[in-house]
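Notes follow once the structure below has been shown.
With one protein chain withheld, the remaining protein chains of the complex are depicted in position.
Then we have subunit A:
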Amino acid sequence: MSAAEAPVIEAGGLTKRYGRFTAVDGIDLAVNKGEVFGLLGPNGSGKTTTILLLLGLTEPSAGTIRVLGLDPLRKPLSVKRRVGYLPDQIGFYDHLSAEENLAYSARLAGLASAEANRRISDALARVRLSDVRGKRVATYSRGMRQRLGLAEVLAKGSEIAILDEPTSGLDPQSTQELLELIRELAADGVTIVLSSHLLAMMQSLCDRVALFSRGRIGLIGKVADLTADVLGGTHVVEVEADGIDLAAVLKDAPHIAAVTPLRAGRWRVDADADVRADIAHRTVQAGGALSGMTIRQSSLDEVYARFFEGEDHDQAA
């Protein structure tokens, strides 16, 4: 494998125990350069712990980690110099302005002040906080703080940005704004690792995802592959019709993975293509009365629910 192809983040058998409780249980992970990689799973499934392990901010109980080819425990300063981190529930020094907060981080990162000022101005402009850069952070809304955190990652000029629950607690508009900023960051070639418990929201953003459950990664891969593997299709069509049995009608139709009755006269069809025309045609041919049909992309929530079916997802520790 050539150097250019080597993953920028690699974890093998990574385990973190807090006393008896295992928060991260032997996960294997590889993130490639320039990827947007999602760590997805419900609260308490070990995403934040994984992130802290990757950054060397907590020590693993077992397993190996390589970030940009370095061990974050042995070379913490080199790793932290090149990796930006947006913690969940981010906090700033409220009595300082946005600019002063970023200037402090930049000094800690060892940037010369002229260079730091330039980068901070650019970063604040990109997250659209230039107008309020001199205001105390105490006056900032949740969305503005989150954007300020992203500005810090930008100003650091990181090769990898690790974002923990970047959209949690934001209103829909701020969420869209933030996702847009993350897309721009990815377009610049920055490798992005983000965690979220909102699976469906992240599926359009992530190149690949790892689905977490109780400290383990259950599934890892491209969203489309996961939906195809677990649900059998990338599209879900809901059909309302009378006078037929849809499962029998669609028995040998192409592209269709599963037909599940929901209630009388209503079915869910999993397919790997848009099969609405075919369904309508076959329904009418079989003498049924089609009264409604909707299509949507299969969501990761369904993948998650199907894959971890039967497991108890209450993970209060």
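One rule holds for everything that comes next: a contact is a pair of C-beta atoms (placed from the backbone, for glycine too) under 8 Å apart; a residue touches a chain by one contact, two chains touch by 3 or more; residues count from 1.
The rule we apply is simple: contacts and distances are computed from a predicted model.
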Omitted chain (choose from "Cytochrome bo(3) ubiquinol oxidase subunit 4", "Formate dehydrogenase", "Acetyl-CoA acetyltransferase" or "ABC transporter permease") - UniProt protein name: "ABC transporter permease"
Contact partner of the left-out chain, one of A:6, A:30 or A:109: A:109
Touching residue (missing chain; options A:62, A:77 or A:112): A:77
Touching residues on subunit A - with respect to the absent chain: 18, 48, 52, 55, 57-58, 73-78, 80-81, 83-85, 87, 89-95, 104-105, 107-110, 149, 152
